[in-house]
Each structure stands twice: as structure tokens, then as C-alpha cells.
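Yeah, one chain of the complex is gone here, protein chain that is, but the others are all in their spots.
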Amino acid sequence: MSEERRYFSIPIDVKHGIIDLTHGSGGRATAQLIGQVFGRAFSNPILDEGHDGAFLPKIDGDPVVSCDAHVIRPLFFPGGDIGSLAIAGTVNDVAVCGAKPKYIAACFILEEGFPIQDVERIVNSMARTAREAGVMIVTGDTKVVEKGHGDGIYITTTGFGERYPGIRVSGRNARPGDKILISGTMGDHGMAIMSLREGLSFGTTIESDSAPLNDMVEAVVKACPNVHVLRDPTRGGLATTLNEIAYQSNVGIMLEESAIPVRPDVAQACEFLGLDPLYVANEGKLIVIVPEDEAEAALAAMKSAPHGENAAIVGTVTDTDKGYVQMTTLMGGVRMVDWLNADQLPRIC
Amino acid sequence: MCLAVPGKIVTVSSAEEALADLGGIQKTINVSLIDHPQPGDWVVVHVGFALQKIDEEQAQKTLRELAALGESAACEEPAA
Partner (left out) sequence: MKYVTEYRNSEQARGIAREIAAAADPAREYRFMEFCGGHTHVLARWGLTDLLPKNVRMIHGPGCPVCVLPIGRIDMAMEVAQKHGAILCTYADTLRVPASGGKSLFKAKAEGADIRMVYSPMDAVKLARENPDREVVFFAIGFETTTPPTAVALDVAKKTGLKNFSVLCSHVLTPAAMEHILLTAPRREGDAPFLDGLVGPAHVSVVIGSEPYAQFARKWKMPVVICGFEPLDMLYTILMLVRQVNEGRHEVENEFTRAVTPEGNRIAIDLMARVFRLRDTFAWRGLGSVPHSALALAPEYAGFDAEARFGLIEHVVPDNKACQCGAILRGEKEPFECKAFGKACTPARPIGACMVSSEGACAAYYSYGRLRK
């Protein structure tokens, strides 16, 4: 933006500057922050128009919208940060509607005193993730709250996409006989965060699996026109999402423990804390539920897509014990995979 | 009774502290309860403390017994 030099004689000191209330006032300081930090990273033809809102081109398919608030702590973690998580999360939320994500609107609530260096880091991370996903950040808003009234930074993202024609996915669509697939290892994100948040000193760095999965979704819907359910398991892990689906679809689910991939370091961290990886959060994983005759095609599609190398068929939808998720354990016995009331807590007993 | 995991002592920094590898996770543990902890020793770890050394010979013996039982030719299937 060449106008920048005319209006903003002193560039923002990104390295040492901190957010203050002037940045939220809507005046010149706000415009400078938006232009120099946000606009520079997110730059695309729609955003660069510089309006309050964004003029979007006509879309052909049925529109889909999804939104999310991001309040994660810590802000920066192995494998990502609040920014990359925000973009990937909303891209995935749109994608699992059976839609191609295209545009994102992002709002930022910044706390007075938050380092601008960190704002830039987060914003650049969002730009990178948006590029990887092939989506544009087209509009947004920034507010500043007084010190003590925020947690550094909160982000909300709203994603827009268009439905793939002929694809109808829903949590109510699981049917007895369907096969359940997941795109990779379980519990990576939750254990990555756990390692940092409580100051748990794990020597190996467990990385978050946060990643955009829209390419994988596109591969799956192309290979499986009769796909019944798409979901990305986040908080509460695989178990929670499958319980929701079993409940919504009024079906039973039977998982095969030996088929569920878990990274050895995540498994060990879970053992150590007394946690069950099935309930630990993921951020870059996809659940696909398809009729049995499309299972192999779904598996091949997932494996061929980015982040899908460990995809596996892990269970079957049944018409017994409806509303419940059960699992055949490694030992051959059967146990329930219950719907927890709240987060798992580590245990010593 | 309580949750404990096996870990291998990597380095011993004092009579009280050692660095252990718990299946790939490096953790500082307290070894005050162990007699002469040495690097390479396997221990049972509970709430950040090594409670006892693991006897490798006994572990192998138990595994052999389990394997022998596991190959059981007993034809009765457990009642469903």
C-alpha cells in the first residue's frame, strides 16, 4: 500500500511495540495496525479493496457458513499457534459440511500490552495456513480491551464455502452397516497442549496435528458420492464426536481398538497421566462414515490426500445398543466408550 | 495399586534426582526411595517417584510363562 508512507510517517515498531488502546480507537493508529500488520499478511484482491465488508463473487453451489471462537492457551505450541489453529479449524468446519471452503472473516480482540511481534507472528501463521488451504481472508475486525480484560488475544473466524453438488452429509445420516474411517493418529493435539500448559516437562516434543483438511474432503467426496457423515473430532476426542453421531443418528457404533492408530509418544504420555487417547483433542483429523461398499474407496482417497498417511477403517455402525459407542479391546473383550460429562483429568490412581 | 509406569534411568544427578526415559518421554524423577540407582536401571514410577527397580530376569520369566500359557491347546472356549 503506497498510501502508507503518506499517512503513517512512523512505521509501527513490530519488534518492540505493544498493543495499546489507541490501536482499538478506530483512528489512524488502528488503520496503521491493520494495514501494516494484518493487511500485509492477508493481502488478496478482495481484502485489498479496503471496505468494511467484502464483496464476494457469485457462488454456484449452495452456500455454507461456519464460525468458531479461539481462546486456546498457550498461544504458541509445537505444530502451530492460535492463528494456524483458527484458520485450519474453520476451514475444516466448512469442509465437513461437504463443502469447499473459500473465504474467511477474522475478528481479533487484543489485550492492551500484547506484543505486536506476537500479533505479527500469529497473523503470518494464519496467512500461511490460508495459502495451504487455498482460502482467502477477506474481511475482519480488530478491537482492543484494557489490560486484565483479555487473555492476550482472542480470535473468531467465520468461514464461507459452497456445497459439493450431490453431497449430503449430516450427523444424522449414519446407517447400520456403514464403515467408520479416521484419517490418522488420535490425541496428538491435546497431548501437545497438555505438555506445555501444565508445565509438564516431556522431553520429546509432541506436535499438534492442526492442519486444513479440505483437500482430503474433496478427495473423499469425489470418490464416495454416497458419503453419509463427515466430522472433524476436536475437543473431547474421537470418542466424544462418535457419541454425538451415535446419538444423532440413533445407531450403535462398534470400534476395533487394534485398528485405531495412536503415536507411541502420545500413547506413552497418556499412560503416564492416566488419560485415554480416545478422549484427547485432535485438530487435523477427519472422521468419514460411508456405506460399506464405499469404504475402500474412502480409505484410498484419504491416504492419497495431505495428512492422510495413517488413515484407517476403525469401526462399524450397528443397529444394536443404539446411541452407544462400544469397542472390542485389544484383549478381545468389549467395553463401552462412554460419553464423558467433561474433560478427562489426569489421575494417580 | 495406583497408576505407575516403567521407566529407564538415563542419568543420575544426585541421591535424590535422576533423568528417566519413560517410553520416549524424558522426565526428571525422584530416586530417594531406590538403593543405588544406576543409569540403565528400569524402575516403576508413580507420582514422579521411582518406587522399585524392575527385575529384568523375573520379567522375562513371567513373559515365558505367559507365552507358554498363551499357546495353550485347551480346546474349551470361554463361555460367551
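Residue numbering begins at 1 within each chain, and the chains themselves are lettered A and B in the order written.
Everything that follows uses one rule, which is that a contact is a pair of C-beta atoms (placed from the backbone, for glycine too) under 8 Å apart; a residue touches a chain by one contact, two chains touch by 3 or more.
Keep in mind it's a predicted model, so treat the numbers as computed, not measured.
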For the chain that got dropped from the picture, name the residues of chain A it touches. 198, 200, 258, 264, 267-268, 271, 276, 321, 324, 326, 328-336, 338, 340-342, 345-349
In chain B, positions touching the absent partner: 1-6, 8, 23, 30, 32-35, 42, 44, 46-49, 51-52, 54-56, 58-59, 61-63, 65-67, 69-72, 74-79
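Note that in this section only the chains that are shown with their structure count from here on.
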Could you give the separation in Å between the centres of chain A and chain B, each centre being the mean of its C-alpha atoms? 37
What residues of chain A sit close enough to touch chain B in their complex? 201-204, 264-265, 267-269, 271-272, 274, 347-349
Once bound in the complex, which stretches of chain B touch chain A? 1-3, 5, 21-28, 46-47
